[in-house]
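Below is one structure; the comments refer to it alone.
One protein chain is absent from this view; the other protein chains keep their places.
And then subunit A:
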Amino acid sequence: MSALQTREVRRAASKPKPAAPPRRQKPLRGNLWVGLLALPAIAFFVVFAYLPMVGLVVAFKEFNVADGVFGSPWNGLDNFRYFFSSGEAGRILLNTLLLNTLFLAATLGAGITLALMLNEIRGRFFKRVAQSTIFFPYFVSPIVISIILQVLLAGVGGSGGAVNDALAGFGLPTVDWYTQPGPWPWILTVVKVWQMGGYLSVIFLAAITSIPEEVYEAGSIDGASRAQMAWRITIPLLRPTAAVLLVLGVGRIFYGDFGTIYAIVGDNGTLFPTTDVIDTYVFRSLRQLGDFGTTAAVGLFQSVVGFILVTAAVLIQRKYAKESSVL
């Protein structure tokens, strides 16, 4: 629609052309001149975003370094066949969907809960300190998170660990966490909540702040408690914002959070059954096996499915965004 508008504006602008030709020329040249400011970023996008898209032809080739991307022989869909018949495809796709669903539900839930709770706090100083504190983990490198987890679960030297000490303190059996794949989806979910909870609470708090005060005044005149107001006024009014974030999250469900998962799990094969996702698989097969063709095929599959999901998400999000005060 805006493209149409732009075109109309241009047509309108070109109409007085015969009347004042010299005036017409200057703004256009001026525009191109301003456009030059975008040149560095455009060069970046061409080289690092669009050239790699062309490079995806590797997915249909039997790549070898000597012949390069364009010289290597084609091999049709062999790379895709190889991946989907490897027996790992099902597990990896399932892990990706399962972990991301868990992360999405837990982080959104935590974000809303924290925002509601922060909103209850009246002391301005405490509120600011609290918000800064819970926001901090967002800025920490995944590598640091992985060290923290090691300290908590296994001890920095591979023996002891704070969690096991606590378990022992309550008379519970200790767990050798890094050899048990079972609990890892939950451990990673806790990590994600820890990492993203504060960030999301900032967004939700911004949405809460934009709710008009009168709504709460009406509630308080009707004798509603703070809890009732949170449950019956704030949460329903946050729904559009949550819907937007949810839809965007679902759109990105095919992209694992590579950084965090790889930093924590690394090449610890015992944990792969529950933690290996598309991104970590792609990375490992690239680094360890040097299998460019298959890896590119998996990447292409991920990009295509991801593109469909993200596009659908953006279209749905536009619908909800009209109702949401933020985003």
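Criterion: a residue touches a chain if its C-beta (ideal position, glycine included) is under 8 Å from a C-beta of that chain, and two chains touch if they have at least 3 such contacts; residues count from 1.
Just so it is clear, contacts and distances are computed from a predicted model.
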| item | value |
| --- | --- |
| Chain left out of the displayed complex - its UniProt protein name, from "Sugar-binding transport protein", "Chemotaxis protein CheA", "Menaquinol oxidoreductase" or "Multicomponent Na+:H+ antiporter subunit B" | "Sugar-binding transport protein" |
| Of A:51, A:77, A:105 or A:172, the residue in touch with the unshown chain | A:51 |
| For subunit A, residues in touch with the removed chain | 2-3, 6, 9-10, 13, 30-35, 37-42, 44-45, 47-56, 58-59, 65, 68-69, 113-114, 116-122, 130-137, 139-144, 146-148, 150-152, 154-162, 165, 194, 197-199, 202-203, 206-207, 213, 216-217, 220, 225-227, 230, 258-259, 262-263, 266-267, 279, 282-283, 286-287, 292, 295-296, 299-300, 302-303, 306-307, 310-311, 314, 321, 325-327 |
